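Got a structure here, written out as structure tokens. Questions coming.
The excerpt is restricted to a subset of chains, each kept in its original location.
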Amino acid sequence: MSLIQVINPNTSAAMTATIGAAARAVAAPGTEIVAVCPSEGVPSIEGHFDEAIAAVGVLEQVKRGKEQGVSGHIIACFGDPGLLAARELASGPVIGIAEAAMHTATLVATRFSIVTTLPRTLVIARHLLQQYGFSHHCAALHAIDLPVLALEDGSGVAQEKVRERCLQAKREDGSGAIVLGCGGMASLAQDLTKELGLPVIDGVSAAVKMVESLLALGFGTSKHGDLAYPIKKPLSAAFQHLN
Amino acid sequence: MSLIQVINPNTSAAMTATIGAAARAVAAPGTEIVAVCPSEGVPSIEGHFDEAIAAVGVLEQVKRGKEQGVSGHIIACFGDPGLLAARELASGPVIGIAEAAMHTATLVATRFSIVTTLPRTLVIARHLLQQYGFSHHCAALHAIDLPVLALEDGSGVAQEKVRERCLQAKREDGSGAIVLGCGGMASLAQDLTKELGLPVIDGVSAAVKMVESLLALGFGTSKHGDLAYPIKKPLSAAFQHLN
């Protein structure tokens, strides 16, 4: 029996629910999902400023998760905010959903496309592709030009735009798979996979399987070297809850 | 209930058994492992020539696996011989153990080292690192300078050399994880992980979890584009069993 903590780095309860549901839908019998979001932070993450704030919330939740005995952690925002910091703090595995989706895409196709929300977030995806080593595996990046929370407004407009961009990506990019570039798109992957006839990958579900896999293999985050626990030092008041 | 075919691309029955055991040791309750090797081929794989022959054996087994209704395939040789060809042929996921180990390493450490058998196989690992995008995540490559089958001679000499090289890699490379560069080393990973205090990664077990994960996510190999089924064409006698 293992407990996996899915951290929505923004404070949107609706998106936390969407993400939690996506995670539960693929969790193995022995896995329990706990979906959380920071107690303090931003309602949506659409840039580096938002990410910097969200990263602290991610750390807050990783710490809480450790105290609650969770076995592994997922950072459920496509920019993977705070990933390496969370890995330092955690003993178990920590997986970001951009990372999870990108890795997964390279296992089922030679090249993939990304469909995300606002154009200004594309630079974040580009930096992650470079850092993870996948720049040459990404054929194209697309933005629907709607904010993250449009995915939670109930109108279905954003969802339809995602669908249109996925169809366009299939027609034009020469990609074998599509990566959905936002945790809020998690619920769309399965239907789009069926409609398009190619893997449309949601990072939340992919990350759940990665954490389960690492746990089954007996691996947490390596504590030798770069990702060793943070050096203990006096944190000032606002951050003492992270110590 | 899913059936995963673990293909040892060489014809060594002993190594097939080692690999099958490593796979079974981590398989999920609902997973059945079938470990096979080609009916025809090379007893060990230590270069590009050996790989070219082994690739045909891999295809032979992938085809047989499909006929037997397996859900996914693993290519259990560190050079991932025939990987993209097997992906064309398969409908389910196909994972190579080099790929599996390298991906896994990047999830638990910022950089990893590789410990393999003969120096002449290092070039194969280097090419895979480049193709998969992980050149900059690999801190160093080490060869124990013993042939693959030394791992099966019962003397333990090769195993001790692997251990020594892992210790050296830990001391010198600044890596957070070590990747074992041969399917025949699969049984060493767990003990070395404990002794060294950092993830020592065997690709066989890692690949089992990756195939299970892709199956749970509902993904086979993408049949859109580059990895579509091979175009049907008349194969001559020696290869008709692949059609």
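Letters are used for the chains, namely A and B, taken in the order the chains are written, and counting of residues starts over at 1 for each.
Going forward, contacts are C-beta pairs under 8 Å (C-beta built on N, C-alpha and C of every residue); 3 or more make two chains touch, one makes a residue touch a chain.
Not measured: the values here are computed from a predicted model.
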| item | value |
| --- | --- |
| Size of the entire homomeric complex in copies, 2 being in place | 6 |
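Criterion: only the chains that are shown with their structure count from here on.
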| item | value |
| --- | --- |
| Length of the line joining the C-alpha centres of subunit A and subunit B, rounded to whole Å | 27 |
| Contact set on subunit B toward subunit A in their complex | 26, 28-29, 84, 93, 95, 99, 103-104, 106-111, 132-137, 170, 174-177, 190, 193, 196-199, 201, 205-206, 209-210, 212-214, 216-227 |
